[in-house]
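Complex shown without one protein chain; remaining protein chains in place.
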């Protein structure tokens, strides 16, 4: 599903990744962890093509991504759901319109996903807020709305960047449950987090693995943490 | 320093606060906690006058704030340092320019605060990044930059909204130490967080108290948590 | 294009980009100003070219030979003039004015009842010219030799610079129209670019959820084209009203439309829409490339 072949990324004179190779099979569940500034977000950006590696290859869905045009990138993104670390919304649209945005932008009939949206909003506890605009949401509510938007079209690959960064422990577990459930229904999930207790909890519920970002490389941790 | 007198806030038909009275003395250290959507950010917004209560009075620095003009609000904000939950920066300026923004915007001579800035950036581990632009920072780096900006002019009142939401535990403790140090030098600190272990840590270092947001009210928790 | 614009708009799609009142008003205002100018300057151009045509035609058409000669050589000289006129290339006809015609010409001076019988009037010949007219210097030399009392007057001495001026005016106006179209296109393109820049965050979100360039472009193109047409219609109507209310008085001043000229104010908004469509599309695709 996601394959890195000697990927290198450098910012200025600092090499973030240096010849990293990875292969995350379809249906797998991975956490990405590491200290602040380690490169968790960068790893996810490589996966949803917001960024191209300096050297090496990134393969998505079995396809080479290096020379894709903008439209082909768009096509690929339709199969990827992203929870951005700073939850990017269209601020003047309502929460429900924002959640439906992937459908609107890709021409999917709204009626086909409307039920899905209502369920999702209920799940993340935002039913009351569906007609609000994102700036009127609290930090945690925004993250949950971003999660709902990421999964509305049930994409094959779900990338979540600190989806629990602004929520309390209870809500964190709820979000974790949603990700686990999605993974069980066959989706590939990659979730960046700095919260080790969340990862510990996840391991009790699903065969999640951990990608730990170290000096210029990524190391796959086993069951132990 | 901060005084609430039967403050009420409602959004639509939902009352968030209903007749809340509080008095946070100068030099105190308070945490604000509560589940996501409880009103932590709203409480802080009331304190830096981004929002006015529907009923009741907010007093800052011993002054009534209800009928302040825009310029008087600006004057008051110069004495308040805010770490916004979603770290608002001027994206095309460098990190150091952003950190110096309070000085630039209020006509303070840059030379007087330049040393201060270098120290601060070193403290939060951003010395290497001072010429970067904020969008090029990681989530945690942004939060630390926002913290540096909040304290650059050493304001009397420091309001931090989840300053550790996107950083790992080690960095959280470092940030906590900075807040404790500021408090010890006489500043009033109010910090919203959903991270209870952080609060527990804080209690070992400073006489911090906890404001717990409950149904429509705020309750002052004692030393026990 | 027309289809795309007239489609019943999908309000959900339209809502994605906020209407941004100020850029919108600015676009409408610019379009109105440019349409107004286009109508106005179009009227100037048409009127100037009308004047140039009329005067140019009159100028190319007619000339006069005036002959004053002693009675004894008069008939010889009249014959000589007629011969010369017939032989000169560029002159297609020559006619001696009758006495009645001459009297009518002199009426302002002598009154209609003045007795001209006693007067030895000069003989006037009315020449009809074609093309660029005769070779004036050659004709004058020949007249001097064969009919020394004859003076050739081509009416052009004072009119020629005015016809040239009208002609130049008409081309200046034409160039101005092209300039207006170009400035209008630049304005719409800049406004659209500014709008795309201001909305780059929204564009980022749209791309994040898999929107393609055409999707994003369509919103902006549709919006700016409709705004431009709206502004241009207003400006055209205003321009038309001003042109219609303009003082008449003939010559360079009579800007009022004639005949097919009335189509011009209707054409302007159409052209404006077309220009806006192209300019916005171009700007949008360029900006989207830069923003990626």
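To keep things simple, chains are lettered A, B and C as they appear, and every chain counts its residues starting from 1.
Heads up, the rule we're going with is that contacts are C-beta pairs under 8 Å (C-beta built on N, C-alpha and C of every residue); 3 or more make two chains touch, one makes a residue touch a chain.
None of the values given here were measured: they were computed from a predicted structure.
**Student:** Give the labels of the shown chains that the missing chain contacts, considering the complete complex.
**Tutor:** Its contacts among the visible chains are B, C.
**Student:** Out of C:13, C:74, C:194 or C:271, which residue would touch the omitted chain in the full complex?
**Tutor:** C:194
**Student:** Please identify which residue in C:136, C:151 or C:271 touches the non-displayed chain.
**Tutor:** C:151
**Student:** By the contact criterion defined above, which parts of chain C meet the unshown chain? Give residue numbers in ascending order.
**Tutor:** Residues 20, 22-23, 25-26, 29-30, 33, 37, 66, 68, 105-106, 109-111, 113-115, 118-122, 151, 161-162, 164-166, 168-169, 172, 183, 186-187, 190-191, 193-194, 197-198, 242, 246-253 of chain C touch the chain absent from view.
**Student:** In the complete complex, which positions of chain B touch the hidden chain?
**Tutor:** 48, 50, 70-71, 74-78, 82, 84, 88-90, 92-93, 97, 101-102, 104-107, 110, 149
Following the convention adopted for this analysis, only the chains that are shown with their structure count from here on.
**Student:** Going only through chains that touch each other, how many steps at minimum separate chain B from chain C?
**Tutor:** Between chain B and chain C, the shortest chain-hopping route counts 2.
**Student:** From the centre of chain B, which other chain's Cα mean sits the farthest off?
**Tutor:** Computed centres place C farthest from chain B.
**Student:** How many angstrom lie between the CA centroids of chain B and chain C, rounded to a whole number?
**Tutor:** That gives a centre separation of 68 Å.
**Student:** Centroid from C-alpha atoms only, then distance chain A to chain B, rounded to Å. What do you get?
**Tutor:** 29
**Student:** Going by the touch rule set out above, which residues of chain A reach two or more other chains?
**Tutor:** none
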